[in-house]
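Only one protein chain is missing; all other protein chains are in place.
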Amino acid sequence: MVVVMRGGASDADVTKVVKAISEVGGDAFVSRGKNQTIIGLVGDLAQFTELPLHAFPGVEDVIRVSKPYKLVSTETHPRPSTVWVGDSSIGRDTVTLIAGPCAVETEEQTEQGCRMAKEAGATILRGGAYKPRTSPYAFQGLGEPGLDILHGVSRDLDLPFVTEVVTPADVDTVAAKADMLQVGARNMQNFQLLKEVGMAGKPVLLKRGLTATIDEWIMAAEYIAHTGNLQVVLCERGIRTYEPMTRNTLDVSAVPVAQSLTHLPVIIDPSHSGGKRELVLPLIRAGIAVGADGLIVDVHPKPEAALCDGPQALVRDDLLQLRETVQRFAGAAGREVATVDRQRREGAWGRSAATA
Amino acid sequence: MVVVMRGGASDADVTKVVKAISEVGGDAFVSRGKNQTIIGLVGDLAQFTELPLHAFPGVEDVIRVSKPYKLVSTETHPRPSTVWVGDSSIGRDTVTLIAGPCAVETEEQTEQGCRMAKEAGATILRGGAYKPRTSPYAFQGLGEPGLDILHGVSRDLDLPFVTEVVTPADVDTVAAKADMLQVGARNMQNFQLLKEVGMAGKPVLLKRGLTATIDEWIMAAEYIAHTGNLQVVLCERGIRTYEPMTRNTLDVSAVPVAQSLTHLPVIIDPSHSGGKRELVLPLIRAGIAVGADGLIVDVHPKPEAALCDGPQALVRDDLLQLRETVQRFAGAAGREVATVDRQRREGAWGRSAATA
Amino acid sequence: MVVVMRGGASDADVTKVVKAISEVGGDAFVSRGKNQTIIGLVGDLAQFTELPLHAFPGVEDVIRVSKPYKLVSTETHPRPSTVWVGDSSIGRDTVTLIAGPCAVETEEQTEQGCRMAKEAGATILRGGAYKPRTSPYAFQGLGEPGLDILHGVSRDLDLPFVTEVVTPADVDTVAAKADMLQVGARNMQNFQLLKEVGMAGKPVLLKRGLTATIDEWIMAAEYIAHTGNLQVVLCERGIRTYEPMTRNTLDVSAVPVAQSLTHLPVIIDPSHSGGKRELVLPLIRAGIAVGADGLIVDVHPKPEAALCDGPQALVRDDLLQLRETVQRFAGAAGREVATVDRQRREGAWGRSAATA
Partner (left out) sequence: MVVVMRGGASDADVTKVVKAISEVGGDAFVSRGKNQTIIGLVGDLAQFTELPLHAFPGVEDVIRVSKPYKLVSTETHPRPSTVWVGDSSIGRDTVTLIAGPCAVETEEQTEQGCRMAKEAGATILRGGAYKPRTSPYAFQGLGEPGLDILHGVSRDLDLPFVTEVVTPADVDTVAAKADMLQVGARNMQNFQLLKEVGMAGKPVLLKRGLTATIDEWIMAAEYIAHTGNLQVVLCERGIRTYEPMTRNTLDVSAVPVAQSLTHLPVIIDPSHSGGKRELVLPLIRAGIAVGADGLIVDVHPKPEAALCDGPQALVRDDLLQLRETVQRFAGAAGREVATVDRQRREGAWGRSAATA
């Protein structure tokens, strides 16, 4: 951390900072210039963070130069980790396709959507039983019956599924059936939810908040990790910008940046970021090319009838192209498309984390 | 709502939209031009919203031209409402000062901070017992003991208090003691929390999300209203922009815009938006001048020792100026500074809502 | 400046940075921690800036902690300066009203608009003869004939006027007639224009770019100052954010922040930021309250017929309220409304700058 003193700061002001740092066990190095003095702090960042240095007399600015996360950081754990969801994995060597309907509407639609997903090469299914909706008048999801439908379809198709949980009270119910719990963009800083999801012991898919910095996103993963659960997958799903032509702006740079800072897998959501069907395949290509470890894609047997996010779902005709696109760009990126592995998890992080 | 057809849309495509609208009971008016056809929809917006018109063949865009909120809208309730918190009110004719320490740290600090607030003219106290923090390693608030401290100080000083609730499971505990429940910026779209806070029957202070549009913010208020609780106060607290020099950008325009769309009171938070002590008074002046119905301000007896948000808290020396500033700018804005009213609530919305 | 070394940086990497700094005449102080080493640089920032430190081996980040501007900085010139436009001034003790039609359309409309402005208390007139328009098919301004109209009206009403210049080739023509040159938001980083406008020797009104940081905005002023012309007035006119309900988001915090960093006057433009007539007065109030040194406001005798930006122009009925509002809030802010001063400029910065 660096403390920048104001132009007119006195020696006593500088001393006060140095003293406070040494009292919490850190070292402070003073760089004294003609016009400006800056103080470099080395030691345990967490302690300094609690010091209200900003409010010290003569202090102009306090700049954090090291990262606040620990458990999920590449500094503590340089080797990329693989997260296992049932017999399906998400990790740095493969491209994993997660697909399914945005919302569970009926058993038939869910079954058809998930079957489409499997045909397209998905190794993990997705579907929403609890939907966070901007309007109280919009379809809120089927809730527990939706969960049962998903569970049934997942077992029929012999593929694990991920589904969103929107509030702490539902965590146990959802965790009892789902293979992976999703924390949505709007809940990325719902800290109680992060804690409870972490404690449920299932792998977690953590979407980036609509306007979260990469640091805040990784810090949200640290909340989950802090409960002892390191099976977290980060998902970039588009950030809010001034551009009105796309629903959100998919921040592809966030993928390599996050991968350099954390050992967790990072995937992208091409459906919710673009908000238009014709953007889904181009964004899938971009996501795999930039190095994403996987994709989560909306499919719908009949988007014209979809109760939620119809415009961006891929339809039956797109599936062959989806499968082929993932195949081709994974190849270009030097990766294999992930497949289900029944002899799984030997030596993987998920396992070692569980046994550590 | 307006449906814009693509250049090459066929007559059959247009007919399909018109038919779908009439099936849900709406009227569709077709404006057919040489290059473009647009369809105006009139009727019940909620029904159209559920129709996945975006996914219809030939549809280029669907534009919503009316507002999705009902209960909190000025269209349904044109007269501005007054929200009562104990014997203190927040409404369109006065400027209400809410003040107190950001976080409850100790009984002494809370008592001193709240006493400072009262001296500065506050009629509602504030203080955080549960703190949503970006880092799991940061001070998370005292929890229930903090609530007890706040309650004690509030009763000693004979002023009501508002405090944040961060998760549904805490709502009952907090509502049992607090006079007003705050939903923080990070939880603005924590829909389950909105519902439970609404059902607690206490007035609610709803902060605008860091990156929420004004529409989304009002829609979050509609979630609360939808539970039957119309005692909601909106709080603009700065939005996230690219500008690094301030913590957030206080969007003063949002105050008159929100006041034109909803009958709810709208206040500002000058402490968290600027993030610097020297910006607090200028932003208070701007907020009152633009027409805010109140302010929520951090004060701290000793910001150098504050465990949370020290840099932006006003200190003892600022208080006289705070009181005098609020007085002077409320006067310029043609309002009175709100005082505690022991013969309160006659004819006010809070009362009528409760008895309606 | 602070250089942050990567975790694995070697001693040789650190030495290389230290050596490069000392070669350009600076001092480098090394803060060596267990996990991280940071190097504080003190000396002449300009020299360090040219060093490509980011590209040195082992360097993770380079953080600038002091400001890059000199001539316009409060560090070099702590006393706020007053800029004179004819006999009208803009400075820290008064509130100056600049008003007039957005675009010069006809002599009659300009004369009426400017007369309205004068009646409302304006001491500087405004009007656009050259209009930067997003579309090549939109009205581009009358050009030189428009300038002549403005000049005539200005002399008739005995008030100076400011007008925008959009390209270097027009600077001489515009400077020959206008009393102040405006650089618009889109041209804030048109560096050649900044230089030529500076060299024209007339006072300059510099609008903040749509997405410029405060630092970049002040740096653009430094470009003008660098030509020897310190008669620059900064104008905050709203920044681009994700919020669709207002044309731009007026960043009121930028006013006190810029005033703390530079000695130049800072005014606001309430017309272009809100984009709606009903927001103009609230934003004027907010601007004066936050401490702006002036305002630039669109008025139009008949906005329904305006060829440019009609929706946000104040009309005849608003004028009395405008005059009264400026009066009242200037009073609350402890300032006088600026008047024309025929015995002007003694001891003012404009004069001293001109004679220095």
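Worth pointing out:
Letters A, B and C name the chains as they come in the text, with residue numbers starting at 1 for each one.
We adopt the following convention: a contact is a pair of C-beta atoms (placed from the backbone, for glycine too) under 8 Å apart; a residue touches a chain by one contact, two chains touch by 3 or more.
If you're wondering where the values come from, they're calculated on a predicted model, not measured in any experiment.
Contact with the omitted chain, checked across C:94, C:163 or C:187, is made by C:187.
Screening C:8, C:136 or C:334 against the full complex identifies C:136 as the residue touching the chain left out.
Within the set B:54, B:151, B:186 or B:240, the residue that contacts the chain not displayed is B:240.
Summary of contacts with the chain left out: across A:257, A:315 or A:340, the touching residue is A:257.
Where subunit A meets the chain that is not shown, the touching residues are 211, 213-215, 239, 241-246, 249-257, 260, 273-274, 278-279, 282-283, 285-291, 328-329, 331-333.
Panel shows subunit B; residues 2, 4, 7, 27, 29-43, 61, 63, 65-66, 75, 240-242, 244 of it touch the chain omitted from the view. For subunit C, the residues in touch with the chain missing from this view are 46, 49-50, 52, 54-56, 68, 132-139, 166-169, 186-187, 189-193, 210-211, 216, 219, 222-223, 226, 240, 277, 303-307, 310-311, 313.
Heads up, the rule we're going with is that only the chains that are shown with their structure count from here on.
Note: centroid distance subunit A to subunit B, computed from Cα atoms, is 28 Å.
Rounded to whole angstrom units, the spacing between the C-alpha centres of subunit B and subunit C is 32. Listed for subunit C are residues 241-242, 244, each touching two or more other chains.
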